[in-house]
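If you scroll down you'll find the structure; I have some questions about it.
Just one protein chain is left out here, and the rest sit where they should.
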Amino acid sequence: MAVSQQVFLRDAMRRLNLTRDVFSMRIGVKRRALDTWLLPESSQEYRAMPEVVSRFVTEIVENDALLQKYAQSAQSGPLRDRIAYDGKHQLISVDQFTRESAEEFFRIADLMQPIARRQKVSRVLEGAVLGNLFFEASTRTRVSFGAAFCRLGGSVCDTTGFTFSSMAKGESIYDTSRVMSGYVDAMVIRHPEQGSVAEFARATNIPVVNGGDGAGEHPSQALLDLYTILTEFSRLGKLLDGAHIAMVGDLKYGRTVHSLIKLLALYKGLKFSLISPKGLEMPDYILDQISKHGHVVEPSNELKDMAGADVIYTTRVQKERFAAEELEGYSPQFQVSKAVVDQFCGPDVIIMHPLPRDSREGAHDLSVDLNDDPRLAIFRQTDNGIPVRMAIFAVLLGVEGLVQHSLRDVTWSPPSHIGPDDTVFHGLD
Amino acid sequence: MAVSQQVFLRDAMRRLNLTRDVFSMRIGVKRRALDTWLLPESSQEYRAMPEVVSRFVTEIVENDALLQKYAQSAQSGPLRDRIAYDGKHQLISVDQFTRESAEEFFRIADLMQPIARRQKVSRVLEGAVLGNLFFEASTRTRVSFGAAFCRLGGSVCDTTGFTFSSMAKGESIYDTSRVMSGYVDAMVIRHPEQGSVAEFARATNIPVVNGGDGAGEHPSQALLDLYTILTEFSRLGKLLDGAHIAMVGDLKYGRTVHSLIKLLALYKGLKFSLISPKGLEMPDYILDQISKHGHVVEPSNELKDMAGADVIYTTRVQKERFAAEELEGYSPQFQVSKAVVDQFCGPDVIIMHPLPRDSREGAHDLSVDLNDDPRLAIFRQTDNGIPVRMAIFAVLLGVEGLVQHSLRDVTWSPPSHIGPDDTVFHGLD
Partner (left out) sequence: MAVSQQVFLRDAMRRLNLTRDVFSMRIGVKRRALDTWLLPESSQEYRAMPEVVSRFVTEIVENDALLQKYAQSAQSGPLRDRIAYDGKHQLISVDQFTRESAEEFFRIADLMQPIARRQKVSRVLEGAVLGNLFFEASTRTRVSFGAAFCRLGGSVCDTTGFTFSSMAKGESIYDTSRVMSGYVDAMVIRHPEQGSVAEFARATNIPVVNGGDGAGEHPSQALLDLYTILTEFSRLGKLLDGAHIAMVGDLKYGRTVHSLIKLLALYKGLKFSLISPKGLEMPDYILDQISKHGHVVEPSNELKDMAGADVIYTTRVQKERFAAEELEGYSPQFQVSKAVVDQFCGPDVIIMHPLPRDSREGAHDLSVDLNDDPRLAIFRQTDNGIPVRMAIFAVLLGVEGLVQHSLRDVTWSPPSHIGPDDTVFHGLD
């Protein structure tokens, strides 16, 4: 088996969308036995599963994949055609996804993990050039997209600054977009004005990725957030259908939570606790949209309403946006800290944040006292930006089928864990 | 035949420098028959040419190439030695070119087209590093040079900003140039002061390309402009010798038109209509230079004098350069719009612009109402920046002979046309 037993089984459960309980019944073994097979090999209680189980699981997964494939081919064609935006291979909004296409997309992100984790190198996009156009500063997003493109073998041309020198001279978005399209093979665009990225996209046929358009969308962030939830749930043996998601912070202006909640709504029977300071509630039009899908939505202004959540998704309140008086309801008690999490949630809650978080004295963003708590998923979340953005490029450029066979081993020796506080999840498994 | 019949025949006519009429006589077929062979294969009136014609044309072209080669070897050595600047492999001015060396250069740009059009990938410059030094903002030029270098397989180090941090501390151009030369294999330099790029070039032996030096030169722009005219004329079955070129706009400060007209003057019997607002006329020293070559030069302040032109080359009037009173003669009537072009020129005029054009309300730069008019060549022109700049690097670094054998197919699938308004030239052929 090329992958470890742990990865093989987790992956199988995720593909089949089964909990540990249901999965153990499906293959006719005790839940307790399954648990020992799912431990890391270095664990004392680890047991190897019998060969016959491995074969059985392989067969179940393959049959399921076959069925899905038939179902897909019925939907016709490659993923990039099914998620196309206005007939083009562009990613402008999360609205381009269905549950099925999102999950197919995440299987491609899975393919990228050996590269993202620096075990493998791919040069599948060698010769391709990315135009990474940032009309608004966002260093992390820019580097994340750039590094993702490089890890597929491509080259990156960056532009930063509030405007192009040519746009300052009155050049239209139409001209800028068409000119850049003659130079590069794909564009990521970050722009402060809502709708501007779609305008760029209309002026070209090459792949355009929305890297954030003001109060509009930031689809790659929402995709990596959902991918993180699914991956964490897979580790924990949970399903997303029926889960309890608490969103905490600025739910009014937080573009991230708007896009994420739309994607989550593609699943079934979720409960959303939407906890915000007064005046920063989730807009009604989004509440309406979510409720229509039959999810339970519970707005609140108090942290205690996160009780029992499977996911706490925190966002920063951008105080610079508000006059002092508007922030009355927003006090230090609002901070998600270790004490709060311990009081209201269990040992397998996962805590997320789109970052950056404000760690300055006096800010009451997500507390740093959770930094060595394994429930804090924020760095696993940001790490997932690489495979997800690689998958975006691979799909839009139509090379996702070539990646697997393009892999070779890395030549250098990366550290076993990136961060000194990265927890190894022995205890949790 | 590796290329389509259409490309094969067009290419032959261009290499032989023959019109359709003369070419059809040269090979002894009816002009009408030639026209049907020149249609795209998808056209209903398309006809395949007989095998014998293909062989005949091949032989004519090869013999011609042989003759040219003998002529060249008489001129001694590789192109980069013949266009050398002060004995070095550097591109500082269009004055480095003769008609012969320019045309030889364009044959190398032709070689780059399969790469520029994303059919092929080359890694011939793998391991080489470009220093892309922009002491003045020019995003499009910077990205165009950078992408061209990447498409040859090289890596790019960008610097932007009005000055180097070190030059702010009193470092000389001599030191800056020599230090950077130890890091990179070629430099593109954009600098606001005329003559500064030549000063950079004197301090190093590595290839330096002038990316624009204030009121001085911008040779890569002039080369891509001439290449565009030759390519468009080839499509239209026209010759540049004897053509009518109208230049419209700011002819006084427009560095672009100064360099271009010098290159055009290398051809024979051209007619130049130089149309500008009062006070923005082409400088006398350039007029003298052009007239000496026996070209007809007709200065004017009225758009109607473009009548019958084969090329309309428009430039932006940089209003920010002038006090309001100086611009008296310059009114909205001066704008080159669809109505103007229809009134004064024929269906096969080509309309060019160095870009950016000012599309703001109230500006009267080249009108956007031509955007879906196939005569508008501005995006074909900017697209040509890539093969031309690739050719510059290939020639200066001496790898032009290696490119052909370094080609491999692209792995990704680019759109058939880059821009949604890119016209397919069925009707025009």
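Letters A and B mark the chains in the order given here, with residues in each chain numbered from 1 onward.
Operating definition for what follows: a residue touches a chain if its C-beta (ideal position, glycine included) is under 8 Å from a C-beta of that chain, and two chains touch if they have at least 3 such contacts.
Here the structure is a predicted model, which is why all the values come from computation and not from measurement.
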Sole residue of B:V188, B:I206 or B:M306 that reaches the chain not shown, by the stated touch rule: B:I206
Interface with the unshown chain - residue positions in chain A: 115, 118, 121-123, 137-140, 143-144, 146-147, 150-151, 153, 155-156, 158, 316, 318, 355-360, 363, 365, 368, 371, 379, 382-383, 385-386, 410-421
Where the missing chain touches chain B, by residue: 88-89, 124-129, 131, 155, 157-159, 164-167, 169-172, 174-176, 178-185, 202-206, 397-399, 402
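The criterion applied here is as follows: only the chains that are shown with their structure count from here on.
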Where chain A and chain B are represented by their mean Cα positions, the distance between them in whole Å: 44
